[in-house]
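Got a structure for you, questions after.
With one protein chain withheld, the remaining protein chains of the complex are depicted in position.
The chains carry the letters A, B and C, assigned in the order they are written, with residues numbered from 1 in each.
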Amino acid sequence: MTDVTIREISAIVERARLAFDAAESDLNAADGRFGDGDTGTMLNRLASAIALVDLKAEPDLGSAFRKMAAAASRSTGSSLGTLVMTALLAVSKYAAGQSTLSRQAIPEMIEAAATAMLARGGASLGDKTIVDSIATVAGELKTAPAVASWEVASAASRKALDSFRDRPSRIGRAGRYGNKTIGFDDPGMLAFAILCGALARSNVGLRPEEVSE
Amino acid sequence: MTDVTIREISAIVERARLAFDAAESDLNAADGRFGDGDTGTMLNRLASAIALVDLKAEPDLGSAFRKMAAAASRSTGSSLGTLVMTALLAVSKYAAGQSTLSRQAIPEMIEAAATAMLARGGASLGDKTIVDSIATVAGELKTAPAVASWEVASAASRKALDSFRDRPSRIGRAGRYGNKTIGFDDPGMLAFAILCGALARSNVGLRPEEVSE
Amino acid sequence: MSQIINSALQYVDEMLEGLVAANRSLVRLGEAGRVVGLSTPGDRARVGIVSGGGSGHLPLFTGYVGSGLLDACAIGNVFEGPNVQSCMEAIRVADRGRGVLCLYGNYGGDRMNFDMASELAEAEGIETSTVLGIDDVASASFDEHSRRRGVAGIIYAYKTAGALAALGASLADVTEMARRTVERTKTIGFALSPCRLPGAAVASFELAEGEIGMGMGIHGEPGIWQDRVKPADDLADEMLDRLMAEALGDFRRVTVLVNSLGATPLEELFILYRRLARRLSDHGVEIVLPLVGRYTTSMEMAGASVSLCFLDEDIEPHLLAPASCPFWTVP
Partner (left out) sequence: MSQIINSALQYVDEMLEGLVAANRSLVRLGEAGRVVGLSTPGDRARVGIVSGGGSGHLPLFTGYVGSGLLDACAIGNVFEGPNVQSCMEAIRVADRGRGVLCLYGNYGGDRMNFDMASELAEAEGIETSTVLGIDDVASASFDEHSRRRGVAGIIYAYKTAGALAALGASLADVTEMARRTVERTKTIGFALSPCRLPGAAVASFELAEGEIGMGMGIHGEPGIWQDRVKPADDLADEMLDRLMAEALGDFRRVTVLVNSLGATPLEELFILYRRLARRLSDHGVEIVLPLVGRYTTSMEMAGASVSLCFLDEDIEPHLLAPASCPFWTVP
């Protein structure tokens, strides 16, 4: 991971688009178990919409994230989509006025996103939602070396997925099924693991010199 | 074939019931090709309804056939079912007041049924309907030996089926498909062949002494 | 998909029991309970209108018994015509002293039974007339249009003849209105999946997943072509072209019915309607009283039909006259 500029964000967004396009039916199937089967279709559309946003002319990171939040909001009103928008609004506030965000600030920014998502969605940590994955990743990134830490993020998101699999969902559509959800991945958590994995594999956000290190 | 009394009629009806119960799905499939797929279900129900009619106390053949016609009418309003009712009314008229019908009269009685069916349904001979089968059977019975002639009837009904197969339907649901129906059996004709075949196999209407001949 | 039934033999009678229990404007009549009429028929002398046909097509036929529409219906088993007794009873129920129009789809069994019933009715002193629904353009060529099947478009004849009967017109005039409406109404449909006779183990025809049968009848009678399904707009265009080719002379105003055969959802009907409305408006044609929904079905069959009625000065006011039945209200 590098310091974040608009260039990195664009690369991440493009990688996310490809990842969710490929994962559409798997994520739908995960959501179909206790939910309405649309997580994959929604994320695919959401990521495409965000990827279409032209960020080049944005003056700073805050306004870039705000534009992305607006695109997210336009394209869906699903639980997860709305939480993604909420997260983007939160990081937009966090990065307001800045054109570069240091790599050291990234975990804190992710935490800001998680906090806003909990406030909007009414979930708590431990409810087995995407926020549990996000919080786990933020935590691990804090103590990890800064370089190549998408792999840290990916490992952390997998760890969250594994450790929550045998716990019950407590909120959202799946939350109504309590212990029946034990043994199954939460689709939002799975989506986040897929995203982090794709970013780790493609070394997005690593500057050339870091890759060759 | 013997002279016909109510006893023979009851046996024929019972055999018909069994035959149409077994043939229900085949006849539905034949009707499903150009029609509405219900010939088998309808005939199964119709035959069961007629078999439930208690003919024992009927004073003569005319009233027995009239009771059967009423049962047919109560159980369906389909093309074929209505024609069956029409045929039963016609034979009821033909046999009015008689308690036995000589075997020699049978072809003429069948012809009376066919004539009434053509009048009610508006078809002509050659239109590829059940009436073509019935007329063929009546014709062949006229020239055949009187004993064991269910086999003659069965052969005649098969002959009609075979010779009409490659001709086009000209009336009813299938009639709208003209040459497309070439190569396929008319469901009504098939039903009549199934009935005659079943009667031939079970020797219904043959008195014991004839069977042992 | 499974069917929610108790027994195939009781299907029609239980359905009718539920229908009249849920719709108090309707009553079951007739020795076998296979006639549906109005709970409060009124006693004004006027022409009566009866229809009828096989079951499995709700809201057709019984659902159109109502004021300004049908007076009575005779109901057959699934896909079978009503028997002569029910037809006769329906005619008697509809009789208000000025004759009865028998208005039903062109199918053999229905025709034979209504014909017999009309003969019996005439013998009882009830004058009758007959008009057959023949709107399905896919079922025979224009030259042979009198052999065509009757499908969803018949409801327009119910509506206009019903409106004229309510005004006290003669049997001849009510009959002529029905005939004229039938003549100007054209339908084409397609199927996407079959239905099953109640209790049957297999569907009454086959249509592979992803296939469409253009021109298929409401009982699964084969159509004009069968192929992989096409985009909605292409289907709408083809159907509209086929219907407009049947127009009798110039036309400026039409009514349109986009009808689901059962399983096809409203969402898809509106996607079709959108295209039809655009194209008709491009042609300078005005749509009056469009209907989009389930007006003539085949149980759980998937598919849809489009009906056009080319309006004229006689038909339009009667189409727009107030009427109400359980499944269609014109305020």
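Just so it is clear, contacts are C-beta pairs under 8 Å (C-beta built on N, C-alpha and C of every residue); 3 or more make two chains touch, one makes a residue touch a chain.
Because the structure is a prediction, the values reported are computed rather than measured.
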{"item": "Touching partners, among the displayed chains, of the absent chain", "value": "A, C"}
{"item": "Hidden partner chain, touching residue among A:Ser10, A:Ser63 or A:Thr82", "value": "A:Thr82"}
{"item": "Among A:Gly62, A:Gly121 or A:Pro187, the residue in touch with the chain that has been omitted", "value": "A:Gly121"}
{"item": "Option touching the unshown chain, where C:Glu127, C:Asp173, C:Glu238 or C:Glu268 are the choices", "value": "C:Glu268"}
{"item": "Of A:Val4, A:Met42, A:Ala113 or A:Ile134, the one touching the omitted chain in the full complex", "value": "A:Met42"}
{"item": "Positions on chain C contacted by the hidden chain, ascending", "value": "1-7, 11, 14-19, 21-22, 55-56, 58-59, 192-193, 209-212, 229, 231-233, 235, 258, 262-274, 277, 290-292, 294, 297, 299-300, 302, 304, 324, 329, 331"}
{"item": "Residues of chain A (touch criterion as defined above) contacting the omitted chain", "value": "25, 28-29, 32-38, 41-42, 45, 73-83, 85-86, 120-121, 171-173, 175-177, 180"}
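We take it that only the chains that are shown with their structure count from here on.
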{"item": "Graph class of chain-chain contacts, one of line, ring, star, complete, other", "value": "other"}
{"item": "Distance-maximising chain from chain C - centres being C-alpha averages", "value": "A"}
{"item": "Cα-centroid distance, chain B relative to chain C, in whole angstrom", "value": "33"}
{"item": "Rounded Å distance, chain A centre to chain C centre (Cα mean)", "value": "54"}
